[in-house]
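Scroll down for the structure; my scribbles are underneath it.
Every protein chain of the complex appears in place save one, which is left out.
Chain nomenclature is as follows: A, B and C, assigned in order of appearance, with residue numbering initiated at 1 for each chain independently.
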Amino acid sequence: MALLEIRDLHLHMRSFDGEAHVLNGIDLTVDRGEIWGIVGETGCGKSLTGLSVSRLVPTPPARYARGAIRLDGEDLLAADEKRLRALRGRRIGMIFQDPTTNLNPVFRVGEQLLDVALHAGRSDPSLLGLAPGASGRALKRAARELSLAMLDRVGIPNPAARLDDYPHQFSGGMKQRVLIAMALIGRPDLLIADEPTTALDVSVQAQILRLIHELVREHQLGVMFITHNLGVVAQLCSHVAVMYAGNVVEAGPVRDVLKSPRHPYTNALLAALPTAGTARGALQGLAGTVPSLLTPPPGCRFFNRCPRGEPGCTAATPPLVGPEGGHRVACPVVLR
Amino acid sequence: MTDMTRRGILAGSAAAAALLLVGEGAMAQSRRILVLTSNQDIPNFDPHLASGYSTAWMMRNVYDSLVRVEGNPPKPAPLLAESWTISPDGTEYVFKLNPAARFNDGSPVDAAAVVYSFERILRLNRGNVWMIAGIVKPGSIEAVDAQTVRFRLATAFVPFLQVLPWIWIVNPRQVEANKGSDDGQAWLRANVAGSGAFAVRRAEPGNLYELERVAGNWRQGGGNLTGAIWKITRETATQRLMIQRGEAQIALDLTSEDMDTLKNRPGVDLLIEPEYRTFQIKMNTRHGATMDANLRRAISCAFNYQAMLDVAGYADLMTGPLPESIDGFDKTLQPWRTDLARAKEFLARSAHPNGGIKLTITHVSGLEQQRRWALVLLDSLRALNIELEIRSAIWPDLVASCRSPETLSDFFPVYQTANYGDADNLAYAGYHSSRNGNWQNPVYSNPKVDALITSARAEADPEKRRALYAEFQRTVMEDACDIFGVLERRKLALRNTVKGFAFTPVASNAPELFPLSLG
Amino acid sequence: MSERLRRGLYRFRRSWVSVLGLGIVCLLLLIAILGPAIVPHPEHVAGLVQTGTRFQPPSAAWWFGTNEVGQDVFSLTLAGTRVSLLAGMAVVIVGAVIGVFVGAIAGFFGGWLDEGLMRLSDLMLTVPSLILAMAVAAALGPGTGNMIFAIALSWWPGYARLVRGEVMAKKEEQFVTAARAMGAGSGRLLRRHVLPNIVSPVIVKMSLDMGFAILTVASLGFVGIGVKPPTPEWGSLLSVARANMPDYWWTAIFPGLAIFLAVFGFNLLGDGLRDLLDPKARR
């Protein structure tokens, strides 16, 4: 059984102007040890997909119209808040984009870490090396030790001294390390990382990526790594899914997809990437704009910008086609 | 210095409070405290600066004077002075002091103390000094022996005994010991150096003053009160509710409506009595349209006296400048009464035969009764096609406006309370031109009236005096210098537990505590 | 119509409380304008004393009863609308004008002028405004004008700070720099380019302040400082009627309710207007 399965996920979002079809049938499977890069431009729905797994998209205004999200076979869309809470932090860890805004500024780092560790430890005392039914004090002491160890693991120097520091006393990279520690302290099986390096300096980015890579290896995690940076994907990920306007248009092992992209959108994305050989001024871009998600055109949503579009493309949303676990494309034209 | 003593009082009461907590129930039983509610503060405890009835209340209970006043009509009665003699020409008064009289520090109240006190009030020249100003001159009082004081008056002054209750005797030793640079004013402001049956126990300015019976006071007997509280309650409605709920025993400033509401309430006695408290609307006889006597007469005829009486409630219309009950009132006097035809006749003879002018009235802000009467005047003047602008001002501003005819409004409503039961009080203060520039008589000046008042105050023969006052009243009426308004009755509400209260038409809102009991 | 305004209007209409506020304010304005023409007893408002019918309880003949001199409380309360609304508006307008002037000067010229004016407005904010207004109004004597002046004296600092902030922000914006480069004088710049941009926050603040201004006017009246009689003003009506409680409660209740209604209406409307004109303030 796959760790995470997203099947035909449709998410509608009500707004002042009407209801937007922001996710339009997402299909994705993540297994333990796999690092999935989710790429796409801003607004394509990649972050919402990540948040949906933790069920953090507020409903209302959002509404899951169709589909399923299964974690080890358990349907998360059907789970109640209590069950979800037991999963969050414990089975699913999350890291977000901006480390400065994701730590609560008025609490000590140690306290925030401790609360997450306690939450995880309560649902599974063995995490803290305790037997079930351990006393609250023992729980607290163990949680503190685990926090220290975790900080040490993510590379915070002199962690004991820094537990009592406030977030603003850390640098951006260090904050992100703390957040990673928080996300992994409950030993989750699935890590959702939403652009965790975008807000960091390039040199720090590399350190953080290395850290994530190590930790994934160590814990055999399944990862959804959401980014718009194809370079990072190439470095870190084992698999990649390319999203456009609420659809996964191409997915598969990272080598296959990046080496031999098939979907016109993936092609355009890769072509827009400057390489050492690109001549000055030859930067490529796509003409046209993303269609309105309020009144999406029928059929393929890339149609209006697609260089290879055909009249038949507007008939129905093209499904992902290809071998399970292999390179799959949602474009009948290129498949033909 | 003064801070310390004030704090001393507070600390003393705090200690007393701590004691009280021990045996609260038992002690509360033996305490009989009378609560009076009034809207006036007692700003200063110096008896020689005192003015206003609230201060008078405290002074007459913590200090003693040569004579006191009692009965209805009011008569002088012995207090510190056991007896007195008056020379035939009325200029020399000799008082024999009660040898038992002691200040509360144990020293005797002797003639020297009396001289000292009169000299001090004359020196300070404030407070009640106006009652004896020009009559008693500095240096004219003589301590004949320890028990005898002789006053040589500068001029004969028939009501001299009537004003004496309001000049209090201080303990010279205590005042001299705390004299400072201001004749003891700073010390006496918050301390008492008297021989009265009561002493200050608690003082919370703006809120309440508590007096307690002095254990070893020279006057023994009287009522059973152990203390009294002067509670400052600014709203008359609240005063009424406090009486209703039994939280207070005497309410001093009730309105007629309050009295009506309290009627037939169990446990409440109402007292509605005529008093020498006159209300007039003075007209500016020296400036503007009201200089015209015919216009004034027209207004006097147009005024709606009945409406005035209606909104006043418990009151009587005045006939002229003097109350009917006072000796010297002329019973044959023809009052001004509402008569529109006559008003129009007078108006026709004035400089504004068709009206069409605008006059102003300025009343004391916050005095509800005055506001209502201003509304009545506004309504009355409309019949003469005269517009009225109603202004209100605080009392100091009104007093300031009295300084010259130019600053005074066309109409100036004013209450006069007789401090002593003699026609001279109201006549001299209200109509003698020497008082011009003063709120009691800002502008009115008639040499004939002046002469009448001056001769009357020195006239010892009652019949001749009455004739002089009759002439005075007719002249003033003819001048129509005032709209002679109402004589408001004194309205007091008492819980029926209060015993020993005897009404006197002088300062009845500042009752003596000595005779009172709580049953 | 701009997108922002359209969204704002939509939100305004959707919020029934704002619409209710608008309704109350319109009603009050109508009463204030028609005023003496619609009251059943205009002669009472002008000061007629009718001592025969004192303290009549509310009935079909006297909807709100009669007061201590026999005047119709309904007429007085209705007529009081004009006084309270006008005085409230005047306070806000005078306060806003002074504040905008001070704030614009401080923000635009900066330097010691700014420093001085802002310190002054900080000081004014520490002064207990009601006590100051009472003291000034009492010293100047009763009268609507004096009262308005006394209240407005401590009303402007809020506007000065608001306008100063906006002016500082706007004057750096490109179009002003551009206009200055083209040689426009300071005064012209303020008038043509800066001030038009601060109109909407100032209007929002004014509408939010209206209720409070009416309340302050009534407060002064209640303490017994304020308009000249017989001008019917709600606060003074209530103040006089206090002595009639609890037996003649109607003389107090109706003017009090009128104050509440007016302040409530303006607060609701102000809240709605803020959403309409200043969406970022809504959270």
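The rule we apply is simple: contacts are C-beta pairs under 8 Å (C-beta built on N, C-alpha and C of every residue); 3 or more make two chains touch, one makes a residue touch a chain.
Rule of thumb we're sticking to: contacts and distances are computed from a predicted model.
What does the UniProt entry say the missing chain is called, choosing from "Protein FixC", "Peptide ABC transporter", "Monovalent cation/H+ antiporter subunit D family protein" or "NADH-quinone oxidoreductase subunit L"?
Missing chain, UniProt protein name: "Peptide ABC transporter".
Just list which of the chains on display the missing one touches.
Within the full complex, the chain left out of view touches A, B, C.
Of the residues listed, B:439, B:469 or B:514, which one is in contact with the missing chain?
With B:439, B:469 or B:514 as choices, the missing chain is touched by B:439.
Check each of A:103, A:233 or A:313 against the chain that is not shown and name the one that touches it.
A:103
Touch as defined at the start, partner being the missing chain; which of A:21, A:46, A:70 or A:88 qualifies?
A:88
Suppose we count only contacts with the excluded chain; which residues of chain A make the list?
Residue positions of chain A that touch the missing chain: 54, 56, 81, 85-90, 92-94, 96, 98, 101-107, 112, 115-116, 119-120, 166, 168, 179, 182-183, 186.
In the complete complex, which positions of chain C touch the hidden chain?
Contacting residues on chain C, toward the hidden partner: 17, 119-120, 122-124, 126-132, 134-136, 138-141, 153, 211, 215, 218-219, 222-225, 238, 242, 245-246, 249, 252, 256, 259-260, 263-264, 267-268, 271, 283.
What is the set of chain B residues that contact the non-displayed chain in the whole complex?
Residues 2-3, 6, 10, 13-18, 20-21, 24, 28, 31, 33, 35, 41, 43-44, 49, 51, 125-127, 129-130, 133, 185, 189-190, 202, 204-208, 229, 231, 233-235, 238, 241-242, 245, 247-248, 365-366, 394-397, 399-400, 438-440 of chain B touch the chain absent from view.
FYI, only the chains that are shown with their structure count from here on.
Suppose every chain is reduced to the average of its Cα atoms; which one is closest to the average of all protein Cα atoms?
Here the chain at the core of the arrangement is C.
Which two chains meet at the most C-beta pairs?
B-C
Taking each chain's centre as the mean of its CA atoms, how far is chain B from chain C in angstrom?
About 44 Å separates the centre of chain B from that of chain C.
Could you please state the distance in Å, as a whole number, between where the Cα atoms of chain A are centred and where those of chain B are centred?
90
Taking each chain's centre as its mean C-alpha position, how far apart are chain A and chain C in Å?
54
Hunt down the residues of chain A that sit against at least two other chains at once, touch-wise.
none
Under the definition above, what is the set of chain B residues touching chain C in their complex?
For chain B paired with chain C, touching residues are 235-237, 255, 257-258, 261, 304, 306-307, 310-311, 365-366, 368, 371-372, 374-376, 378-379, 389-394, 397.
Which chain C residues qualify as touching chain B in the complex?
Per the stated touch rule, the residues are 47-49, 51-52, 54-55, 68-69, 138, 141-142, 224-225, 228-230, 240, 242-245, 247-248.
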